[in-house]
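A single protein chain has been omitted; all remaining protein chains appear in their positions.
Chains here go by letter, A, B and C, matching the order in which they are written, and residues are numbered from 1 within each.
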Amino acid sequence: MAEKRTGRIPAAILGATGAVGQTFIWLLKGHPWIELVEVAASERSLGQRYGEAVHWLEGELPGAVAGLTVLPCTPEAVSAPLVFSALDAAAAASIEPEFARAGRTVVTNARNHRMDPDVPLVIPEVNPGHLALIDVQRERRGWEGAMIANGNCSSIVITLALVPLQQRFGIRKLFVTTMQALFGAGYPGVPSLDIAGNVVPYIGGGEEEKIETEILKMLGEMVDDAVKPAKFPMSAQVNRVPVEHGHTACIAVGLERNVSPEEAAEVIASWCSAAEARGLPSAPERPVMVARAIDRPQPRRDAHARGGMTVTVGRMRRDPILDLRLVAAGHNTIRGAAGATLLNAEFLIRSRPRE
Amino acid sequence: MAEKRTGRIPAAILGATGAVGQTFIWLLKGHPWIELVEVAASERSLGQRYGEAVHWLEGELPGAVAGLTVLPCTPEAVSAPLVFSALDAAAAASIEPEFARAGRTVVTNARNHRMDPDVPLVIPEVNPGHLALIDVQRERRGWEGAMIANGNCSSIVITLALVPLQQRFGIRKLFVTTMQALFGAGYPGVPSLDIAGNVVPYIGGGEEEKIETEILKMLGEMVDDAVKPAKFPMSAQVNRVPVEHGHTACIAVGLERNVSPEEAAEVIASWCSAAEARGLPSAPERPVMVARAIDRPQPRRDAHARGGMTVTVGRMRRDPILDLRLVAAGHNTIRGAAGATLLNAEFLIRSRPRE
Amino acid sequence: MAEKRTGRIPAAILGATGAVGQTFIWLLKGHPWIELVEVAASERSLGQRYGEAVHWLEGELPGAVAGLTVLPCTPEAVSAPLVFSALDAAAAASIEPEFARAGRTVVTNARNHRMDPDVPLVIPEVNPGHLALIDVQRERRGWEGAMIANGNCSSIVITLALVPLQQRFGIRKLFVTTMQALFGAGYPGVPSLDIAGNVVPYIGGGEEEKIETEILKMLGEMVDDAVKPAKFPMSAQVNRVPVEHGHTACIAVGLERNVSPEEAAEVIASWCSAAEARGLPSAPERPVMVARAIDRPQPRRDAHARGGMTVTVGRMRRDPILDLRLVAAGHNTIRGAAGATLLNAEFLIRSRPRE
Partner (left out) sequence: MAEKRTGRIPAAILGATGAVGQTFIWLLKGHPWIELVEVAASERSLGQRYGEAVHWLEGELPGAVAGLTVLPCTPEAVSAPLVFSALDAAAAASIEPEFARAGRTVVTNARNHRMDPDVPLVIPEVNPGHLALIDVQRERRGWEGAMIANGNCSSIVITLALVPLQQRFGIRKLFVTTMQALFGAGYPGVPSLDIAGNVVPYIGGGEEEKIETEILKMLGEMVDDAVKPAKFPMSAQVNRVPVEHGHTACIAVGLERNVSPEEAAEVIASWCSAAEARGLPSAPERPVMVARAIDRPQPRRDAHARGGMTVTVGRMRRDPILDLRLVAAGHNTIRGAAGATLLNAEFLIRSRPRE
């Protein structure tokens, strides 16, 4: 991707007015490598100034972005070589490939292509090698650009919590129950009458299936030109809870060998992320942290850890059936969405500077 | 227990000012068989009128009860033959046996004696036969009175959800994750700063161990003079969520034979409770109900079903590891505490009218 | 209105799928005078069974209603002589007059015609005499039917709290700040991301103006053929708060003569509603109650008082500028909407049995 004279790469956001789109905007503020130059959204907002088109959800909208005109989501209207996609699945299906075909680098949070065999589903700290799928993708699809995806918000949080155990001991079996925050549903999202003082044990869009497949792909290995997914059986149940930010997962995990909770905690606490991710602007020093207090992690108190990019793990104890039980919490719109996509973009910029 | 001239049995509440104590009061209002005549509580409230001593949590305090003088929790001060105990564990340890020794019938919600081999842990619809332990208890302890306990709030909700499957197919393995309501922690209970917009993945007092042992005892069988607990391995993880009333449990269950979700739903929906429980004043027509909507049960909407005495089950689907996944929700202070204790009292009154 | 052979008057609900429409349904369940026979709603639901068309918000949907077919909101499709309107303002504007013109009795919760000089805005306990406007209305509009309205949810709660003071001392000046519940915004209503852990100091639809005008009309007097509104200046500020049911109003009121808080409390506590309202099926024994605890009323604890039809008043104290400060809380969808409309219907049935 061509840099501007400022030395920063020009970028656009597709789906810029939604909850994830907004998170991109404040994460990109003052970014050292990337400069936000265009915002695009659905018909409803076209031609308006961004500051008027958006129902801004948190903090202060940066003035420079407020003045941008909302563009249509087409490669003709949007010129930036780097494209962040916060589109919903219906829109992403056709729009994202158009951009990749037109030579753009699409880093996407949308679910559509995550499980495509030639689309890398990447957490740079975990599976940087999967990026090689881009070459397969280009050859197979004839694209000049590329598409790189990140997982679902819960998939990422759980994968980061478990990757140290998987790498060291091997996972044999996995049960997960999530309690997911309101921001995960976007805006307007969940009506307050449905969730105030309530729990809803259902999330649409195939949430459970996404978690059950994406984690296996992300923990998989590159064999020749393909990702061979991890093979352990897993079960995920999901719930919506009245929490603003931060998904929590109660996990029971069986490992290939017997491990004490203390040993597991030590392995997680001392885990080092892949060298390829270290030093990226959005990479936290430690992507997984162990909380020692008996009642942690908690989404309201732990999701924002290290800029929202660190997953907090705690409550490590023996499970009466499998080996271990633990709880993980992470920030769903940062580590689980916009921050994940941004980290992928940074990873790509560093590993393939000429794209 | 001797009836009064009204034909109703006089009863007292121990621990009457707490959250469960208060629930007893409004459940006993207008009860056809039982008349509340005494309230007892800790030192702090002694001698005050109940209406002044209590921080009343919900609805209207019945006028007749407001005027009662708060008595000390001793068999000398309290004369009623039937005693409801809402004592916390520290107080219950010594006080409850004193009452039983003094010839009173103690129906208790406290956790202290639930797992004692000679204390019946009863849900009348599920395991009425366990009541026979009273005879063992008397002989062994030399009591004239008796003590009968109900399980922990979550244990009861989960047991009712699963008993139809256990009776028909046999349970092989069980994973449970709960999301528990604020009322379960009593008053003042959880500080709002800890739980507003948050999830706390920890509940003190050995909550997980209680669930893991009590369910097995309640689903066990009387063999000679003892309860032989059910034998399947189980794992429970608990969470506190910002919900007022109603515990929710996400359940993954393995059965002795392969069962479709539809068949399981049918078995639960058509399950008949034990004949001994039918027609008791507090027994709902159906103690378990199946919700058909894809996003139910929900604690705020389903916990109050049928006076708070019916557990609602839904989200029946195949589990990728075990056979079935489902969600259960029930009212923790009614079906899971005061209502359970009251139902036990009614069951005792009918089955052993001379006690 | 012609009774059915059952002796009950057949009724329809317009706008039956919304939050207020649903409240009508459970208030009408087992009603002694009125029988719900038809439900009507917007295009989207036409022809469906009610049970499928509705996102049912609370408790259990009565089986008989679940099976009704959703009709269009036209006098041709709907045959019942008594029509409850829970339409939103856009729909109510043309639909309600059509029904009245077609000879139906329309009792409405919609805001459109509340301030029309010939539409009675009635709380039967407060201003039953305003019903006489129906004759004016018919003559002026040439209607065979009639339309009778109730006030906005906050207007009703505040009016009931203050009518005893107005009748006894005369109000001189009035400042009100409301904290309004989520159900007041209907469904889907307020997005959870806007209100979870938040206060929104704005409610659309002219909420403040409605309160400032309706209260004066309801506290006004019939002079000849018109209502002469009360004349005191008043100011209302409104807020949305994360409360499920129950609007709360902080009130500062100046009276025509100096009154102590104790005297004011006594006047409110002993106030008798208009004779015309007594004994109506939905009329509570006391429409206003005084809470003595220093921290009451509270919406979650007091809004449901006496079936949701009693407003609770408390915190009576001297105001440093005006004479008195007090707080009122009442159930917004019952006393402030569906229950108010139903009470108006009952009042009409008894006072004008031949309509």
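The rule is simple: contacts are C-beta pairs under 8 Å (C-beta built on N, C-alpha and C of every residue); 3 or more make two chains touch, one makes a residue touch a chain.
Just so it is clear, the structure is predicted and the values come from calculations on it, not from any experiment.
A.B. asks: Among the chains in view, which touch the chain not shown?
C.D. replies: Touched by the chain not displayed, across the whole complex: A, B, C.
A.B. asks: Out of B:G15, B:G151, B:G197 or B:G254, which touches the unshown chain?
C.D. replies: Per the contact definition at the top, the residue touching the missing chain is B:G197.
A.B. asks: From the list C:L46, C:M115, C:V200 or C:M222, which touches the chain that is not on show?
C.D. replies: From the options C:L46, C:M115, C:V200 or C:M222, the contact with the absent chain belongs to C:V200.
A.B. asks: Using the document's definition of touch, tell me which of B:P10, B:P201, B:P242 or B:P284 contacts the absent chain.
C.D. replies: That would be B:P242, which touches the missing chain.
A.B. asks: Pick from B:G51, B:P81, B:G129 or B:G189: which residue touches the chain that isn't shown?
C.D. replies: That would be B:G189, which touches the missing chain.
A.B. asks: If the missing chain were put back, which residues of subunit A would it touch?
C.D. replies: Here the touching residues of subunit A are 57-60, 196-197, 244, 300-301, 304-305.
A.B. asks: Which parts of subunit C face the unshown chain closely enough to count as touching?
C.D. replies: Its contact residues with the unshown chain are 173, 175, 177, 179, 196-202, 212, 233-235, 237, 239, 241-244, 248, 250, 252, 294-301, 314-315, 319-322, 325, 327, 329.
A.B. asks: Tell me which stretches of subunit B touch the chain missing from the display.
C.D. replies: Subunit B touches the missing chain through residues 19, 57, 182-183, 187-197, 242, 244.
Heads up, the rule we're going with is that only the chains that are shown with their structure count from here on.
A.B. asks: Subunit A and subunit B share one sequence, so how far apart are they rotationally when you fit their Cα atoms? Give it in degrees, rounded to a multiple of 5.
C.D. replies: 180
A.B. asks: Where the CA atoms of subunit B average out and where those of subunit C average out, how many Å apart are those spots?
C.D. replies: Each chain's C-alpha centroid was found; their separation is 40 Å.
A.B. asks: State, to the nearest whole Å, the distance from the C-alpha centre of subunit A to the C-alpha centre of subunit B.
C.D. replies: Centre separation, subunit A to subunit B: 42 Å.
A.B. asks: If you average the CA atoms of subunit A and of subunit C, how many Å lie between those two points?
C.D. replies: Spacing between the chain centres: roughly 48 Å.
A.B. asks: For subunit C, jot down the residues that touch at least 2 other chains.
C.D. replies: 57, 196-197, 244
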